[in-house]
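Excluded from the complex is one protein chain; the other protein chains are retained at their positions.
For chain A:
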Amino acid sequence: MSTSEPEALATHLQEIRRGTVVLASLVACRRPQYGYSLLSSLEESGLHVEANTLYPLLRRLEKQGLLAAEWNTEEARPRKYYTLTEDGAQVAQTLRDDWLALTASLTALWKDAQS
């Protein structure tokens, strides 16, 4: 492996995971989540994402109307809770269908290449 290959691999992995984090966040927000609880949920599911990527992403998804956000000030410290909206649920469903179709295509391609 040349010195540039690990960097190239890291870039490809980053790209393949970028869209996955959006879908995973939408799915996880079917029940209300605040930033750190979502970060932990994703981590426990094997999806590592940096906090400095996730929090701005949540804000963008909120702006796009896919997540609804509300500050909860009743706890010891104020927390912003995110919940999936109807539009968000539709987008998540479409993304999931597409994801499954892509997986099926890749599986078929992988088999063809091996046979």
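To be clear about the criterion, contacts are C-beta pairs under 8 Å (C-beta built on N, C-alpha and C of every residue); 3 or more make two chains touch, one makes a residue touch a chain; residues count from 1.
The rule is short, and it goes like this: contacts and distances are computed from a predicted model.
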Matching the hidden chain's UniProt record against "Proteasome accessory factor PafA2", "Lipid II isoglutaminyl synthase (glutamine-hydrolyzing) subunit MurT", "Permease prefix domain 1-containing protein" or "5-oxoprolinase subunit PxpB" returns "Permease prefix domain 1-containing protein"
Checked against the full complex, the residue among A:Ser40, A:Gln93 or A:Thr107 that touches the missing chain is A:Ser40
Those residues of chain A that touch the unshown chain are 34-36, 40, 50-53, 55-56, 59-60, 71, 77-80
